[in-house]
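Shown here: the complex without one of its protein chains, the others still in place.
Order of writing sets the labels: A, B and C. Residues in every chain begin at 1.
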Amino acid sequence: MEKTDFKHSTQIRVRSFDVDSQGIVHNAVYLQYFEIGRIEYRRHFGISLNSNGVFSDGMKVVVARNEIDYFKPAFLDDVLSIHTKISWIKNSSFCFEQLITNDSSGDKICECKGILVNLNSDTNIPELLNAEFVKQIEVFEPNLKLIKNSIS
Amino acid sequence: MEKTDFKHSTQIRVRSFDVDSQGIVHNAVYLQYFEIGRIEYRRHFGISLNSNGVFSDGMKVVVARNEIDYFKPAFLDDVLSIHTKISWIKNSSFCFEQLITNDSSGDKICECKGILVNLNSDTNIPELLNAEFVKQIEVFEPNLKLIKNSIS
Amino acid sequence: MEKTDFKHSTQIRVRSFDVDSQGIVHNAVYLQYFEIGRIEYRRHFGISLNSNGVFSDGMKVVVARNEIDYFKPAFLDDVLSIHTKISWIKNSSFCFEQLITNDSSGDKICECKGILVNLNSDTNIPELLNAEFVKQIEVFEPNLKLIKNSIS
Partner (left out) sequence: MEKTDFKHSTQIRVRSFDVDSQGIVHNAVYLQYFEIGRIEYRRHFGISLNSNGVFSDGMKVVVARNEIDYFKPAFLDDVLSIHTKISWIKNSSFCFEQLITNDSSGDKICECKGILVNLNSDTNIPELLNAEFVKQIEVFEPNLKLIKNSIS
């Protein structure tokens, strides 16, 4: 992945409690950073989060898979950019592809593919993604793969 | 506070993600450790936690105040003991006093006074502590101060 | 404490991992928020953090005490302001007073008094605060108490 593949970015600063005993950002913390990127990506379309973890448009998503490659360490007080896109959408699931870069050096720090599943917010059973969400992403993401008639 | 003031202790091990950029346990993490002590204290009386954060006997408590003194740093892989007692009970609030010691050196690491308030689990309004809880603690804690007719 | 008592504020947004099983920001997380406020307060004077947790002007501080009063819960996606000042300075220690408010409702969420101790960054023994730091804060904080000839 390259920075230029992304239309959405958000910044964070590395805090002392993000850093572990080796003096580098702990591998679990990047999943917090990636989540910040995912939420801010949706906020770009005017969607916020209700206090119960359901989005303001009624979508409730859970993470089914995360795949992270770590390239270089990040350190205390570094400013990092989290670049986020949606690469494919199936019936009830979709994939975030994300890259984190160091704002000062330009270095790639890590990248992630995360598969999210849309749940009915009452029954917690997977359900079809709403048409408006799919349309928004289709318009926004030039290289989106729309995989219809899939089983997930 | 001294170790000998306490009848309940539980152990934890310092993990890499508990340690910060200075190589010591981060000051916020001790509030996680103190909470582990508080929950295990109640488990000693056969009480567990429901998934919504309410105890199995119906008690729902929130933290109103924490007062922590930090004496010595703790490091990665240290085994620490969390010593816990209840020092006073009012109508709807009570106070945990807690001490953390290093199992290997015996050093005092930090201590905390935490004031908890009992809420009605439907309305979230403070309500009288149930009599059974008060009785349990009265029996267990030799130096408990029971402050009746108080306003909180 | 009141918002108007402070000359420095910084904002954060509540993230899903800041919220606990009761659906509110966990009591330990506020110490992370307060630390963000403390670091940004120093950044206001042009000071940043080296990767080893020592400030760029050579100051190394550790937390000796935190005293937090929790007034109202904060929820997912809330935007909070962290208001920070230094209220007193002794020979080698000083006190942050801080207030967190909800940007939307204006409600006070919690407040903290934190005592920090300045260490020699080689020996980790408390040492006199540097004169430039003391002068900066004296100029900036209208109500600072400067307590000289103290023993800490």
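Just so we're on the same page, a contact is a pair of C-beta atoms (placed from the backbone, for glycine too) under 8 Å apart; a residue touches a chain by one contact, two chains touch by 3 or more.
All figures in this text were calculated on a predicted structure; none of them were measured in a lab.
Asks: Any idea which of A:D5, A:D69 or A:E132 touches the chain not displayed?
Replies: Missing-chain contact among the listed residues: A:D69.
Asks: List every residue of chain B that touches the chain not included in the displayed model.
Replies: For chain B, the residues touching the absent chain are 15-17, 23, 32, 35-36, 39, 48-53, 75-77.
Asks: Identify the residues of chain A touching the omitted chain, counting contacts across the whole complex.
Replies: Touch set of chain A with respect to the missing chain: 20-24, 27-29, 31-32, 35, 49, 51-53, 60, 62-70, 73.
Asks: In the full complex, which bits of chain C touch the chain not displayed? Write them out.
Replies: Contacting residues on chain C, toward the hidden partner: 16-17, 19-23, 26, 28-29, 76.
Rule of thumb we're sticking to: only the chains that are shown with their structure count from here on.
Asks: Since chain A and chain C are copies that touch, just let me know if over half of their interface numbering is common to both, same, or not, different.
Replies: same
Asks: At what distance in angstrom does the C-alpha mean of chain B lie from that of chain A?
Replies: 36
Asks: Just give me the whole-number Å value for how far the CA centre of chain B lies from that of chain C.
Replies: Here the centre of chain C sits 24 Å away from the centre of chain B.
Asks: Based only on mean CA positions, could you tell me how far chain A sits from chain C in angstrom?
Replies: 31
Asks: Please list all residues of chain A that touch 2 or more other chains.
Replies: Residues 16-17, 23, 76.
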